[in-house]
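Of the protein chains in this complex, one is absent; all others appear in place.
For reference, chains read A and B in written order, and residue numbers begin at 1 within each chain.
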Amino acid sequence: MSDLAIELQGIDKSFGAVHANRNINLSVHKGTIHGIIGENGAGKSTLMSILYGFYQADRGNIMVNGNKLIIRDPNVAIASGIGMVHQHFMLVDNFTVLENVMLGAEENAILNRGIVNARAELKRLEDEYALEVDPDAIIEELPVGLQQRVEILKALYRGAEILILDEPTGVLTPAEADHLFRILEQLRDQGKTIILITHKLREIMAITDEVSVMRRGEMVATRNTADTSVEELAELMVGRRVLLRVEKGEANPQGIKLSVEGLTVKDGRGVVMVDNVSLDVRAGEIVGIAGVAGNGQSELLEAITGIRRAESGTILLNGETINASGDADPQDLRKRGLAHVPEDRHHMGLVLSFEENENAILGYHYDENYLNGPMLNLDNIRKSASESVEKYDIRPPDVRLKTANFSGGNQQKIVLAREMERDPTVLIIGQPTRGVDVGAIEFIHKRIIEMRDAGKAVLLVSVELDEIRALSDRILVMFAGRVVGERTPEATEGELGLLMAGVEEEKEAAQ
Amino acid sequence: MDYFQIGLVTLEATIRLSVPLIFAALAGLYSERSGVFDIGLEGKMLAAAFAGGASAAVYDSALIGLLIAVIVSVCLALVHAFASITQRGNQIVSGVAINFIALGATVILGQAWFRQGGRTPQLGADSRFQTVTLPFSETLADVPVLGPIYNSLISGHFLLTYFAFAMVPITWWVLYRTRFGLRLRAVGENPGAVDTAGISVTQMRYLGVICCGILCGFAGAYLSMAVAAGFVKGMTAGKGFIALAALIFAKWKPVNVMLACLLFGFLDAGAILMQGKSLPLVGEVPVQFMQALPYILTVVLLAGFIGKAIPPKAGGQPYVKER
Partner (left out) sequence: MSVPYAKLPVWVEYGLIPLINLVVAFLVAGLVVLLVGESPLKAATLMVQGAFGYGEGLGFTLYYATNFIFTGLAVAVAFHCGLFNIGGEGQAYIGGLGVALACLLLDGIFPWFLTFPVAVLASAVFGAAWAFIPGYLQAKRGSHVVITTIMFNFIASSLMVYMLVEVLKPLGSMAPQTRTFLDGGQLPRLDWLLSIFGFDIGGAPFNLSFLVALVAAFLVWLLIWRTRLGYEIRTMGASPTAARYAGIKEVRIIIITMLISGGLAGMMALNPIMGDQHRLQLDFVTGAGFVGIAVALMGRSHPVGIIPAAILFGMLYQGGAEISFEMPQISRDMITIIQGLVILFAGALEHMFRPAITAFFAALRGSGEASEAAAAGE
């Protein structure tokens, strides 16, 4: 008998042009908590979805308890004792806990006896693992922590011996997360095997026995947690990338153009995503916000640009108030000199089914230059689009081409050209080079520096630490919705990595 | 006629008029609870009415008529399922298409096969459903109050009528007390949860839509083979849409569906009865207002002024695995 619960050999998976997993090997020992760490998009979730039968690998073998398995669908995974707690809970909101636990494992066509047995089994699991939850409670009325507990119960109810948890603490408060860890330790002590996927170094160090690091679709290292350090893991995660060289002179900051004070923003479910954030951006400087994706950066940008309502806090643009928790309107903000390159150009920055020239005016279509009364002035629109196409070297240089037919880099240039050519006072930029080819990256970086040198106040958000370090004059680090530190661009990668991972948070707060 | 008699007649008509609504609305319930919206209830009901009437006439058997009605309705349901589940097409567009295909085909085929201006031949006693008289209804008829109620309100309906009302608790039971019902409700709310539990979303949705087809078949058969003795061009006359309104009005719950259908049936019966008569306080209510009332009530409900009608959360959206 093997002491390996899971062994993956040469797993490879592509989605179209995206190579999500490259030749992955992984061994997970029985009765351990095995962490898998990596940045967003490193391929962790894809790998686990393959293990759970949600996707099929293009190549490679999966061994469970020493037996080679072909996991066609989740049924096979469940039957082999694999359970999964998804990042977005797979629960039916208006069902009771009991109904959710039973779904797919009902015993009989008629629920009667199944309900009785399930109730008894839930009680047993509750007693055994201290996982109390009212079986008749409706899911949507439970707090998030308890909903997650239901997900764990679902897996255990199906007899899971191997439990995969995908970013389980993303939605939890620190207290809830600690409770979860105690549960996981207890499960391990009773012989279960646990795979914990996370991008938080602190969690890895706190709870895992072994840790594997993924980077850009590859498995780069596996360590005994006791033998490694946060610094080593951070470096492995981020990797030694080719340093981006950006020609950049001294910044010459002037007066404050954008001032955010005590900003708090909640998401649709009422979870606080931005927690009492304050920051200033001066004319002629680039303020970079570093952080792992999902720590409130997106919500911060959307609140500043009037797309999302804030709960509380004040924002001053050019010294004048923006009513961020009231009727702030993106159009009005644009008129007041706020330009915004959004993080998600496919859903927000561009309408992919539009022609290039139509996207070149998105958000500025109220501009008199583009209008003849109620009519669009197509001559002017196309003329100015052509000028931008030339100036930003957008290829192919065809302003009538559908935007979907441009490459990622050229699409991004369309957005940049639109936002930069309007002579804004403040420029908000999210993920300027996400999904952009190398050639365009340099061009985009140059443009951003030029904007700074022209005296614009630039607020930059990026999950690419290199990019933040190369461009910023000051770096703010966001973690769990808060600004946990400010550093100069000279700060080392490791130092910033620790802040981003929330490890240094307490120290920072204590200062 | 005294008021008691009038009341009895009205209620009797209410039951008669609400039966096709109950069948069709329950049909819609199975489909929509599985996450597939269906505005093609009208078309399936119409096609079933025609198929039932036509085949009952040809084979001289009500049962064969019913069987064929159900088969035809299920076939149309499968077209809808293919378009909206397999091809991930727009469910509204598909439903509209089915309504038109049924509306045209019933007339064209009816004319081609029977040459009676879109009618099917008059059904004889054998090829049509008969009313059943419950035991003792004659003997008890003379008992005051309860006798007539038993005699004309509870007894003397078609078997299909009793079946329609029986389908209400049956549907409730299926939905809340069986594995199938649990999965059906789940797939309409969160198909991801069903998929990760190792159940096929596609299969569950197909089953929901097929159930819808079967019940629409019954609704159609009732129209052409029970209350009427044969199919008449366009005989559903918007009942499928009233049923859809009832389903929304009932917030997709089986017992509420029955109550909503009875309410809408009662409005219909009342409209016929009250024609030209005036009510105390309000005076004469135009019959057209009574006819429009189910739709008006549904819009008011949809606007959220009397409770909120929350459709199944995943309704109308084709399921695509998340990345």
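Just a few scattered comments:
Definition applied: a residue touches a chain if its C-beta (ideal position, glycine included) is under 8 Å from a C-beta of that chain, and two chains touch if they have at least 3 such contacts.
Since we're looking at a predicted model, the values are computed, not measured.
Set against the missing chain, the residues A:D93, A:E126, A:D332 or A:D398 yield one that touches it, A:D332.
Looking at B:A13, B:V58 or B:A105, the residue that reaches the missing chain in the full complex is B:A105.
Within the full complex, the residue among A:G349, A:G409, A:P424 or A:G502 touching the omitted chain is A:G349. Summary of contacts with the chain left out: across B:I92, B:I154 or B:L259, the touching residue is B:I92. By the touch rule set out above, chain A reaches the unshown chain at residues 305-307, 329-334, 340, 342, 344, 347-354, 358, 361-363, 365-366, 371, 374-376, 378, 405.
Contact between chain B and the unshown chain involves residues 39, 79, 83-84, 87-94, 96-105, 107-109, 111-112, 118, 238, 241, 244-245, 248, 286, 288-289, 291-292, 295-296, 298-299, 302-304, 311, 320.
By definition in this document, only the chains that are shown with their structure count from here on.
Mean C-alpha positions place chain A and chain B at a centre distance of 47 Å.
The part of chain B that touches chain A in the complex is made up of residues 177-180, 182-183, 185-186, 189-190, 192-199, 313, 321-323.
Those residues of chain A whose C-beta lies close enough to touch chain B in the complex are 15, 46, 52, 54-55, 73-75, 77-78, 84, 86, 88, 90-95, 99-100, 102-106, 108-112, 114, 154.
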